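A single protein chain has been omitted; all remaining protein chains appear in their positions.
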Amino acid sequence: KAGIAAGGAAAAGAAQAGEPDPLITEVQDWASYTGDGVDATPYGMPIEYESDVVRRNVEWLTADTISSINFTPIHALDGTITPQGCAFERHHSGAIELRKEDYRLMINGLVDKPLIFTYEDLERFPRTNKVYFCECAANTGMEWAGAQLNGAQFTHGMIHNMEYSGVSLRTLLEEAGLGAAGDLKDKWVYVEGADASSNGRSIPMEKALDDVLVAFKANGEALRMEHGYPVRLVVPGWEGNMWVKWLRRIEVTNQAIESREETSKYTDTLEDGTSRKWTWEMDAKSVVTSPSPQSPIPHGAGPLVITGLAWSGRGSITGVDVSIDGGKNWQEARLAQPGDDKALTRFYLDINWDGSEMLLQSRAKDSTGYVQPTKAQLRDVRGLNSIYHNNCIQTWWVKESGEAENVEVS
Amino acid sequence: KAGIAAGGAAAAGAAQAGEPDPLITEVQDWASYTGDGVDATPYGMPIEYESDVVRRNVEWLTADTISSINFTPIHALDGTITPQGCAFERHHSGAIELRKEDYRLMINGLVDKPLIFTYEDLERFPRTNKVYFCECAANTGMEWAGAQLNGAQFTHGMIHNMEYSGVSLRTLLEEAGLGAAGDLKDKWVYVEGADASSNGRSIPMEKALDDVLVAFKANGEALRMEHGYPVRLVVPGWEGNMWVKWLRRIEVTNQAIESREETSKYTDTLEDGTSRKWTWEMDAKSVVTSPSPQSPIPHGAGPLVITGLAWSGRGSITGVDVSIDGGKNWQEARLAQPGDDKALTRFYLDINWDGSEMLLQSRAKDSTGYVQPTKAQLRDVRGLNSIYHNNCIQTWWVKESGEAENVEVS
Amino acid sequence: TLITAPVVAGEYGLGREALPEEVAAWDVDVAPDGTGLPAGSGSVEYGEEVFAEACAYCHGDFAEGVDNWPKLAGGADTLDHEDPLKTVGSYWPYLSTTWDYVNRSMPFGYAQSLEPDDVYAIVAYILYSNDMVDDDFVLSNENFLEVEMPNAGGFIIDDRETAEAHFWNDSPCMENCKDSVEITMRAMVLDVTPDTE
Partner (left out) sequence: TLITAPVVAGEYGLGREALPEEVAAWDVDVAPDGTGLPAGSGSVEYGEEVFAEACAYCHGDFAEGVDNWPKLAGGADTLDHEDPLKTVGSYWPYLSTTWDYVNRSMPFGYAQSLEPDDVYAIVAYILYSNDMVDDDFVLSNENFLEVEMPNAGGFIIDDRETAEAHFWNDSPCMENCKDSVEITMRAMVLDVTPDTE
């Protein structure tokens, strides 16, 4: 205000102790001049100051970026919904541009009548909506042999959580008719993408007729190109590789196809050299997203919000325990909302930090009674070469400075 | 496949009746060559083919676009979450750029100790998360005197629905101490923004201590600039103008301030010239988003998905009825998920369209027993000059061609 | 939710105490009873000058409005007519609102730049434009509450729960709810929708 800020030729800057803060006592430009109008951004992007909240890839992980992965910046997010713009991507032959007009979906195999649908056809079937997490089976996979990547984005960022709208796979299968399949118990559905990787996966009929969706929208709007526009499969609770993008074909079969992505990859080798296959469900898991290596404590001792995400492919999260002493003692965290089936749950633990170092862990519990295991417990059963399905308890060593590091503890 | 598409020098194009579709029989570029890598878009945008799914403004509504409004493309969305990028904006002096470092929040007035918080301070308080709709009280306001704008985006698009993360206003008020306020029953909280419009609103203490949030994230990530980055108020179920953006001050007072936005505007003039004030709650309301004027039926008779949104500022949606004959007969629509408190609910009605014209309506019912009124019922009580709070039943005249028009019916 | 007093104030010990200068800088809202008004005064005459310079470009020389920009004067007795004209004179219940809004939000594009005496003068001029005071009127913090606002009694508190009690209905009609349905109005006739193709 003119009268009040009269003496206020003082340079803007941080308030001196005991001195009035010029950000308050002086009229700032944004409090006087106009900002952007409603025609400035028909479709908006995050403000420039948030330019570090983006997907990141790890160059040395793959030979190139075309068949590769990037990671959701979970360390910087709150709540449970992942915006499509920063939701991780995994491609096996890059993200393709496929127009709705050029989209075709085939249903064939052991059906009464093989069918071709256009995109428009799909929009005429009854739809459903639900939030689900999608986690790559390789999430946390770089951590089997030891603490490696220093940030929740990199250790746990192969996950996103969106509200999907689409048609139940069951509806489409029934439209083609399952009479020809005979007894459905030992039947499979093979699903395949339109991109050059031709990613295909076999899904047992029981799951196919349960909660699988042929989705065209995520978080209300069309799927993004990098998430399978115009149509992807949503396989709730099951590993992300099965969520075939640019879905082009659904075949009812009497056997698993045992494609490359279900034999060479996405099988889990145990210590004795035998490997588990068909490990579809994502085990219950959680991670503290803040504080964490990329989200250090910016303040000293005193009130501190510890927060993170928990999820289970088998059902809903019923509780999350948090330890600040590396797993000696645990306290029950607060769930922001009751656990939702096969969707992310946000948890909080509000503590009065004494400023001393912490070994921060979280432990998820799900509706089947499963308790997220420690790294040691997991290695006892699975060894070090599993690559996939690492759902161990994560430890962040939070130092007195507030900085955090990915560590393992005894 | 080389062998199969061997004869396939045929030009690409739409499949002839009975002829194999070259989009299927010929190997398309996207099935052979690679697409974009995982470093292509650290923060992604919608694919180019969806460039019509954007916010739009109506030029003649306001003198300029700085103090103006744009509309969410609800006709093209599904589910319930609104992506921030296309969620409607209302500014009174434009969208400002305010860095977190420059952000200050003051709590003053009848508190035990007036306080100044930095952005970082706010992140240290216990947080909550919840999805809420935000509807401008002027939504559908252009329709009082008659059917005017031809599209659900324009008639009902001053609404969005996001998952917010933030601190309860109650927590902050308690931190400043409400002892000085004495009896809280007749006290108010005045909230004010940092932009040049200095938008300020008075909120009764009962609501302030109930479910109001001081939010910094929406749909998981930072608020967008146009939605109040870094901090806005979330006033669940109440009119959007109270959801002060760029929130800079919270004052506990012993009276309503009766600011411009709660006297000159956001008051509802009745037929006799008297005006209602303090009409905060958004009445239960619904609209069919598709088919609708901007989302015509692209196919002929046969299976048709009728879908829309319903919401109530007083609680949750318990049911939505849909009429295809202008309100003579109603059938209960299917809710995609059970109604969620003060959040959007998606409804569907799957019909077998006979191809004849329809007068499409939807009618929301909420957990307080409220039933969305017809335009006539509403005008009977409120006249034509209310401007705000038009929650009447909307009619779309769907023609045999599948095109739809905004109409009124007897 | 119950309105209960908090158990402990300052439980978290976060933030810092606001300094008096800071509160003074931001706590400038003015309430109907005059709370928040600074000392000062301004005449219609001086107000006319300032208004012509800083406001008339949008609001008109006589506050009658230009193009689509808001009209601040006129509209007396139009509230119960079609398209009522709502201005400071015809509609606003409290003068405090005018002072507060002009002081904090105007001029559009250069807000929060006026001195208190300028605001008193401008508000006096707006009252004059609305035929509410004479041309020699001087508005000040002293006589502020004496100004009578024509529509001060024109507001009632939200009465939807009683006036619209019939919207709460346990069993809305589902079948044969009316005899006939006719289209009575069409948006295409007006043709005011932006082209979206």
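Labels for the chains are A, B and C, by order of writing; each one numbers its residues from 1.
Everything below uses one rule, namely that a residue touches a chain if its C-beta (ideal position, glycine included) is under 8 Å from a C-beta of that chain, and two chains touch if they have at least 3 such contacts.
All values reported here derive from a predicted model rather than from experimental measurement.
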Exercise for the section: Would you mind listing the shown chains in contact with the chain that isn't displayed? Expected result: A, B
Practice task
With the full complex in mind, choose from B:Asp21, B:Glu97, B:Asp325 or B:Glu357 the residue touching the hidden chain.
Solution key: B:Asp21
Handout entry: Contacting the left-out chain in the complete assembly, out of A:Gly85, A:Gly166, A:Gly200 or A:Pro303
Key = A:Gly200
Fill in the blank from the handout: Interface residues of chain A toward the undisplayed chain are 52, 56-60, 62-63, 66-67, 92-93, 106-109, 112-118, 121, 124-125, 146-151, 153-154, 173-179, 184-185, 190, 192, 196-198, 200, 205-206, 209-211, 248-249, 251, 253, 255-260, 263-264, 267, 269, 271-281, 283, 293-294, 321, 325-331, 359, 363, 365, 368-373, 377, 381, 384-385, 397, 405-410
Handout entry: Absent chain, residues of chain B that touch it
Key = 1-5, 18, 20-21, 24-27, 31-34, 302-303
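In this section, only the chains that are shown with their structure count from here on.
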Handout entry: Pair joined by more contacting C-beta pairs (B-C or A-C)
Key = B-C
Handout entry: Reference chain C; chain at largest CA-centroid distance
Key = A
Handout entry: chain B-chain C separation of Cα centroids, rounded to whole Å
Key = 25
Exercise for the section: Would you kindly tell me how far, in whole Å, the mean C-alpha position of chain C lies from that of chain A? Expected result: 47
Fill in the blank from the handout: Within chain C, the set of residues that touch 2 or more other chains is 12, 14, 22, 26, 108-109, 111-112
Problem - chain A: positions in contact with at least two other chains - result: 21, 24, 31-34, 302-303
